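All protein chains of the complex are present and in place, except for one that has been dropped.
Note that the chains take the letters A and B in the order they are written out, and that residue 1 is the start of every chain.
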Amino acid sequence: MTLSKQAKHDFDAAPWSGKTKRYDIVKEGSVAVAFVAIAAIVLSLLMGSPDEAPLTFKGWAVSNADNFYVTAVQELAGTSGSATYGGPYNKASDGLNVGPLWLQKWAGVTHPVDTVNEFVIAPLSTQVMSTEIASALATWKAAAESQKHTWATAYDDAITKAEGKLSDVAPGAYGPVPALAKGLTDMAKGGALDAALLSQGGFFQTDNTKQILFFGDGSYLDDAGTEANLQGGTWGMMNETGRYPGQAWLWLYSFWYQIPPFNNEESAPIGANADAYIMVLMGLLSLGLILIPVIPGVKSLPMRIPIHRGIWRQYYDANGIKRRKK
Amino acid sequence: MSEMWTAKLRNKWQKNLPIEKLLPDDQPAYVVSWIYVFGVLTLAALAVIIFSGIILAFEGPAWYHISDSGLFVNSLHFWSVQMFFVFMVVHLWGKYWMAAWRGDRFRTWATGAIAFVASIATAFTGYLVQTNFDSQWISFEAKDGFNSMGIGAFFNVTNLGQMLLLHVAFLPLILGVLTVIHVLMVRRRGVVPPIDAIPTLSEVGR
Partner (left out) sequence: MTGWISDFMNHPATYLKTGWLQISVSNLIVIVLMLIIFALAILVPFPKDKEGHK
């Protein structure tokens, strides 16, 4: 006997009037909690949890002083990743867009970051300085904005021309920039930059934006990410440090970054704006998950692929309900 | 005089969620499959997450780096999160293949799916407040996605203070509310009958 769609719906919606069995909901909940608690304790005793120490500016400057130095110059020249990022840090770029939607730009500069002063000049100024640095700072602060920019970009260009090899950089009119970069590198090596960047603005600080942005401008953080296999282009979003399980539930979000056009930054408009397109895509797919009950094809698949026959085997056998034909 | 709001609410509650439905001692005879335990296992994992999380909250986010017992509690939190997602996804798979949204249960499905997304968001903020290398990396990478959508203007993943408060206070509250509504919906409508269940035969076997 086949019911009409409406009759089936009414039957499914109505309170169950058929056979019941004993059920102890409180006992079930208690057993479940005990089971999970014991499993968590055993897993914790066995494997602990991941905790790789955070990177420091000291670590960066000590292990790769040249890269730190070059990054410091880029911050002064306004050519670093942070300095050219766009919203919400500055207006240097329009950021990413999805078609006519320039959400990154429209959201505005709500977390202004001035790489020149906040990353270099202010930290240096907090220190007890050598006469060389004090003099370089004084020269910098007394110069016109355009002069500062000229010095810094000239030096940045010269370093780029020398392909990052500081010993090959041609002499030129770089003003106090080399001394400032050296001063900051020495400050980082000594460990003072970590604290100076954090404490800008006061005694209590809980915002690490400046440090993270500065870190990302060089190769230290990036290299560490590559070594830990956390890069987005190699499914890194799913991974954890060490041998610990990561975030398998991010498989679909991570997937898009592996395939064209998303995995090619040069490919406009999608590859160049991959982060934005993938965010929109995942938003739509999440909505799709919520709306599965109303999506034709998807909502009827469970009826066509009878995994439910295994789940309700006892009921079907007890009531002689055969598999539906077709 | 129109009916009091309180009376209206009470009567509606009594009608839809009487105590017998909230704390039942029987259930339909077709609820005999191991797939049915994954909902309660997900809730149980959430309970262990919250319990271990409260201890971590009391000791502060840097405690587990310098204390053995802190690392143990952090491990409890980590593994209960892993189990939470495993159980929740198996529960989701089960509910999909059972087409559990049938019979006016769309909202049960929807609140569950939204809770899944909310869980990911809550876990995400958790990863950001580990105060270790992983947090540094994740915040640096994740900022790009949020910034591209303009969300980064008010949701700053590199701001430890904001992420910590969201992870400990706001998001668990949202998730808690979603979970409670989801479970109440299950209690209200009952467990969905089997696909192809036949009404007249439901009397058989008494």
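Here is the rule we go by: a residue touches a chain if its C-beta (ideal position, glycine included) is under 8 Å from a C-beta of that chain, and two chains touch if they have at least 3 such contacts.
Nothing here was measured: the structure is a model prediction, and the numbers come from that model.
K.L.:
In the whole complex, not just what's shown, which of A:92, A:282 or A:307 touches the removed chain?
P.N.:
Selected residue, touching the omitted chain: A:307.
K.L.:
Consider the whole complex, including the chain that is not shown, and state which of A:13, A:47, A:92 or A:162 touches that chain.
P.N.:
Residue touching the chain left out of view: A:47.
K.L.:
Touching the left-out chain: which of B:40, B:71 or B:115?
P.N.:
Checking the options B:40, B:71 or B:115, the one contacting the hidden chain is B:71.
K.L.:
Of B:89, B:117 or B:151, which residue touches the hidden chain?
P.N.:
Checking each option in B:89, B:117 or B:151, the one touching the absent chain turns out to be B:89.
K.L.:
Residues of subunit A in contact with the chain that isn't shown?
P.N.:
19-23, 44-50, 52, 227-229, 234-235, 238-240, 242-246, 248, 258-259, 307, 310-311, 313-314
K.L.:
Take the complete complex as the reference. Which residues in subunit B touch the chain that isn't displayed?
P.N.:
Against the missing chain, subunit B presents residues 25-27, 29, 32-35, 37-38, 68-69, 71-72, 75, 82, 86, 89-90, 93-94.
Throughout what follows, only the chains that are shown with their structure count from here on.
K.L.:
Between subunit A and subunit B, what distance separates the C-alpha centroids? Give it in angstrom.
P.N.:
24
K.L.:
Hey, which residues of subunit A end up touching subunit B in the complex?
P.N.:
Touch list, subunit A to subunit B: 1, 3, 7-9, 11-26, 28-29, 32-33, 35-37, 39-41, 43-45, 47-55, 85-88, 95-96, 103-104, 106-108, 110-111, 206-209, 212-213, 215-216, 221, 224-225, 228, 230, 232, 236-237, 240-241, 244-245, 247-250, 273, 275-276, 278-280, 286, 289-294, 299, 302-303, 305, 307-308, 310-316, 318-321, 324.
K.L.:
Inside the complex, what are the residues of subunit B that reach subunit A?
P.N.:
For this pair, the touching residues of subunit B are 23-33, 35, 37, 40-41, 43-45, 47-48, 52, 64-65, 71-72, 74-80, 82-83, 85, 89, 94, 96-99, 101-106, 109-110, 113-114, 116-117, 120, 123, 127, 130-137, 139-141, 143-154, 156, 158-162, 164, 189-190, 192-206.
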